[in-house]
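One chain of protein is taken out of this complex; the other chains stay put.
Letters A and B mark the chains as written, and numbering starts fresh at 1 in each.
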Amino acid sequence: MGRAERVAAAVVIGGGLAVAWHAYAHLKLGMMISPGAGFLPFWVGVALVILGTIWLGMSLMAPQPQAAAPAEAPAERPAGHPALTRLVPGVLLVIAYGWIFERAGFFLATALFMIAWQKGIEREGWVKSLVVTIVCAGAMYLLFSFLLKGVLPRGTWFD
Amino acid sequence: MDIFSGLLNGFSIALTPMNVLFAFIGAVLGTAIGVLPGLGPAATIALLLPATYAIESPVTAIILMAGIFYGSMYGGSTTSILLNLPGEAASVVTCIDGYKMAQQGRAGAALGIAAIGSFVAGTVGVIGMTFFAPVIATFALSFGPPEKFSLAVVGLLLAVTLSGASIVKGLIMMATGLLLADVGLDPISGKTRFAFGVTELNSGFDFVTLAMGVFGLGEIFYGLEQTMKGELVTTKVGQVWPTMKDWVASRWAILRGTLVGFFIGVIPGGGAVISSLVSYAVEKRVAKDPSQFGHGAIQGVAGPESANNAASSSSFIPLLTLGIPGNASIAMIFAALLIKGVTPGPFLIQEHPEIFWGVIASMYIGNVMLLVLNLPLVGLWAQLVRVPFAIMAPVIILFTAIGSYSIQGQVFDIYSLVGFGLFGYALRKLKIEAGPLVLAFVLGPMVEAAMRQSLLMSGGDFTVFVTRPISATLIALFVTLALGQAGVALWKSRRATASSNSNRP
Partner (left out) sequence: MKRLAASLTAILAVAAFSATAMAADFPTKPVQAVVPMAAGGSTDLLARAVEKYWAKYSKQPMVIVNKPGGGGVVGTEGVVRAKPDGYTLYIGYGSGHDVVMPTLQKMPYDPQKDLVAVSRVSIHSVAIVASAKAPYNDIKELLAFAKKEGKPITTAVSVKAGAVDLALTAFGKAAGVNIVTVPFSGGAEATTALAGGHLMIGGGHPSEIIPHVKAGRFKVLAVVLPERDPSLPNVPTLKEQGVNVATWGSIKGLAAPAATPKEVVKEIDATIKKICDDPEFRKTMADLNQPILYQNSEDFAKFIKQATADYAALIKELNIKID
């Protein structure tokens, strides 16, 4: 926790500096009578630098609560950290879904996403994966083709 | 229009079969997503926003969304009590005593008092709204840019300070939300900010995408890493009607919760989450035996669950009279009204009485429906928790992805959704509340525009914010509140050091 918090505080400080600089240099602060486009971003950036510094200071001064005993490490940890075996593939799958969405069309993309999720992340058997995929993708197809008629892409691969 | 004839007219609209049906759908859907952890009302309304295109009448659309919003306040307590897992943010404090009660075999009483408290508070909230909203609307026009600026800023700061979490983190979230809102075309100077040549960013981030990413997707990403166990409901629900003793113990808590909720709901930046936290604190303070709290005190369930319902009703007041959305869910309803070509604001009551009174009347009806839905069927709702994560997670992801795509028909929004999802995940890991961020994103453009308009009008004179009576009153009110809070905190920290409120399960 402690380290993550310090990194986050550093990101806040860095981000604040970047925003304040960009606002000052490119957006213009304007005058008192008519503050420019950069007025608010500049001061918000400055505020972020100050707040980030306070946060960093607080997390540096806070006593490290039993640094040796990570309460978040449960015993039922399977092979590999779940962040790597589940979170990263999950995020990548959503990005892939976005990439394929207009190309393969809404229905096929949804079905592919579902089966990839069941097999790749939940490691279900083929039968269960297929059943879940067909039921979910079918239900979503019915739901969305009713709710969002015409808005969803039909796919550019098949023309 | 006279209040009673208005309300009568409202009932004639709300009681048409179509509107009753949608109020019912909203109530059922709201209870369901309130029960389901990870899917809050803001995200659900966001998902349904594109569907409002398909609903012809604006009243019907708003009735549906309002139903989801206050319905979720009923459902939220269920998993808090049964599983120590808050169904949505406004029921976090309900976990503390609710789960203890369930462990003591009094789950039924906790669920029952939560439902009854919700009903009483919801109904009182709507009655309050019926009488106060038209009054507020009459002086709503005197809210010019300086007043709007003060109101929005005070609301934002209250959201940060009242929530009881770290103020520094809250302020950082608020600042981040303000910056995210700045992306895109600046309406006042006509300049594009922070778009860096990306055409899709010229119109800024979409609020729905942001909310679904930070709340919905962030929660799923967090759950992915936790390898969720398919925990089932093992606790027996038992008798849901509270005993005479429970009743006596909680009736004042319900009333206090209702009052606290109603007033906090009216303040922009207030809303259900904060009101439940404040109500819990109030109950603890007035209790004869505060040591009971944390060990299954029924007041600790009755108060906050009443407060969040009263707040969910009263938070419609600033929306419908001033056109100011006070919290994330209300902001969604604001967006839905705009899509329907209705601008919420001081003229709403006059120009669209059917919307104003129709929604109010539907809330009376909806609260009755919810009581009926919740009291006898609470065991059934608890079953919803059994849908395995392996199915729930991808379905929610698909909903959010398709939902954000459909807003503008661009894949870019799916990518920004993922970005916000990762951001929400990081916040969850760092134990930072995302509420101020989302609220600042909504109120940000208003804060900035109102500030610049005020300065243009006053010729660059900053005192405009303190020389106008309404604006000055608002600022004075906030300063008093903040000083009072600081004083209480100081007094408390001197008095006791042994309390460690870990109200996060």
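Everything that follows uses one rule, which is that a residue touches a chain if its C-beta (ideal position, glycine included) is under 8 Å from a C-beta of that chain, and two chains touch if they have at least 3 such contacts.
Values in this document were obtained by computation on a predicted structure and should not be read as measured data.
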Item checked: Among B:P145, B:G170, B:P318 or B:G403, residue touching the chain not depicted -> B:P145
Notebook entry, point to check: Who touches the missing chain here, B:T243, B:Q350 or B:T473?
Noted result: B:Q350
Item checked: chain B residues touching the omitted chain (full complex) -> 53, 141-145, 184-185, 187-192, 199-200, 202-204, 323, 338-343, 345-347, 350-351, 408-409, 445, 449, 453, 456-457, 459
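The rule we apply is simple: only the chains that are shown with their structure count from here on.
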Notebook entry, point to check: When the centre of a chain is set as the mean of its C-alpha atoms, what distance in Å lies between chain A and chain B?
Noted result: 22
Checklist line | chain B-touching residues of chain A, taken from the complex the two chains share | finding: 4-5, 8, 12, 16, 19, 22, 27, 31-41, 44-45, 47-48, 51-52, 54-55, 58, 76, 78, 82-83, 86-87, 90-91, 94-95, 97-99, 101-102, 106, 110, 113-114, 117-118, 121-122, 124, 132, 136, 140, 144, 146-149, 151-152
Check: Which bits of chain B are touching chain A when the two form their complex?
Finding: 50-51, 53-54, 168-169, 171-172, 175-176, 178-179, 182, 186, 188-189, 191, 193-194, 217, 220-221, 224-227, 390-391, 393-395, 397-399, 401-402, 405-406, 409, 411, 414-415, 417-418, 421-422, 425-426, 429-430, 447-448, 451-452, 455-456, 459-460, 462
